[in-house]
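Okay, here's the structure, questions in a sec.
Here is subunit A:
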Amino acid sequence: MAILSIEHSDRLFWLGRYCERVYTTIKEFAIRFDSMIELKDEDYNEYCIEQDIPNIYTSKEDFIKRYCFDETDTNSIFSNLIRAYDNAVVLREEIGSETLAYVQLAVYAMNKAKTSEAPLVYLQKVVDNIVAFWGMADDDIDSECVRSMLKLGKRVERIDLYARMKMEKAELQREMKRLSKRINRTGIRYSTMKLAHLNYIMEMDEIPTDLVVEEIESLFDVRVNEDVVGL
Partner candidate 1 sequence: MKEEELYRYSDTVNELLARYGVKFGIYKNGIFKEQLFPFDMIPRKIGKDEFNYLEKGLKQRVMALNEFIKDIYGDKKIIRDKVVPEEFVYMGSGYLAQCEGVTPPNGIYTHISGIDLVQAKDGEWYILEDNLRIPSGASYPMIARDICRRSSPATFKNNSICDNRNYAKLLRKTMDYVNAGGHTVILSPGRYNAAYFEHSYLAEQTGAHLVTGNEIVVENDNLYFIDYSGRKERVGAVYRRISDEYLDPMNFNPESVIGIPHIYDIYRKGNVALINAPGNGVADDKGIYYFVPKMIKYYLDEEPILNNAPTYLPFYEKDMEYVLEHFDDLVLKDVAEAGGYGVVFGNSMTKDEKEKFIGMLKAEPRRFIAQEVIDFLDIDICDEGKVVPRKADLRAFVLMADEPMVWRSGLTRFSRNPDSFIVNSSQGGGFKDTWVLEE
Partner candidate 2 sequence: MRKLKFQYRMQLSFSKPVNRHHFTLRCFPKDSERQQIENQEVKIEPSYDGGDKTDSFGNLCKYGVVEKEHSEFVVNVTGTVCVNGSQFQPVYEKHKVGMFRYHTALTKKGPTIENIYNKCKDKDLSTENFPYIPGISDADNIKNIENNEGSIEVIRRAYYFMNVVHDCLEYAPGITQVNTTAEEAATLGSGVCQDYSHIMLSLLRMEHIPCRYVAGMMMGEGASHAWVEVCDGEKWVAFDPTNNCMVDDSYICISNGRDAKDCTINQGYFYGLPEQVQEIHVLVENVEDEYTNI
């Protein structure tokens, strides 16, 4: 029988979130990088606002170097990948060596991208490994609870990121559906009120994305006297 401690369930959730964050931010970055190559120099300012990260960067070059690869910049993609690794490395027994290996390989690929002249090529390898991570997780992890916890992190993070980036309504709604389906499979405690509220605001003509971010971030803050699902 699979048993999972609070700490490890928390780590699974965050492993899912950070893998997703790395994946989606690389994809988003790639689009910006492409346009920054010869077109708009200042595009990163906008990106920082969207991502809700402090714009500490002095130039386009500085942004590319530090936002992607600086481990000491807590908002960098690399920092997020290291957070994913820090969670993964203590979950070997839950996710298995094979799945864990892809996070390890993503870290190696990131280190290579850092020293490369064409970072996009190696960032693609990071993305490849994250995709492989999800594939292996799906295939190799027996425990549904473990899989669901990982994916719940992914779903939550995706909505959070998409809302921040003000993605199209249809995209957000699709992600919201996937989350609603997933959340009850984990047995994790969450606020049914907040979930209902999220579903409600997703149907509004103009989705208030700030509110989505707020609600999704507090979905698991369950107060004792509130209606809770799970056990």
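Behind the choice of candidates: all candidates are chains of the complex that A comes from, given by their letters.
Just so it is clear, a residue touches a chain if its C-beta (ideal position, glycine included) is under 8 Å from a C-beta of that chain, and two chains touch if they have at least 3 such contacts; residues count from 1.
Keep in mind it's a predicted model, so treat the numbers as computed, not measured.
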Of the listed candidates 1 or 2, the one touching subunit A in this complex: 1
Contact footprint of candidate 1 on subunit A as seen in their complex: 3-10, 86, 89-90, 92-93, 96-97, 100-101, 104-105, 108, 187-189, 230-231
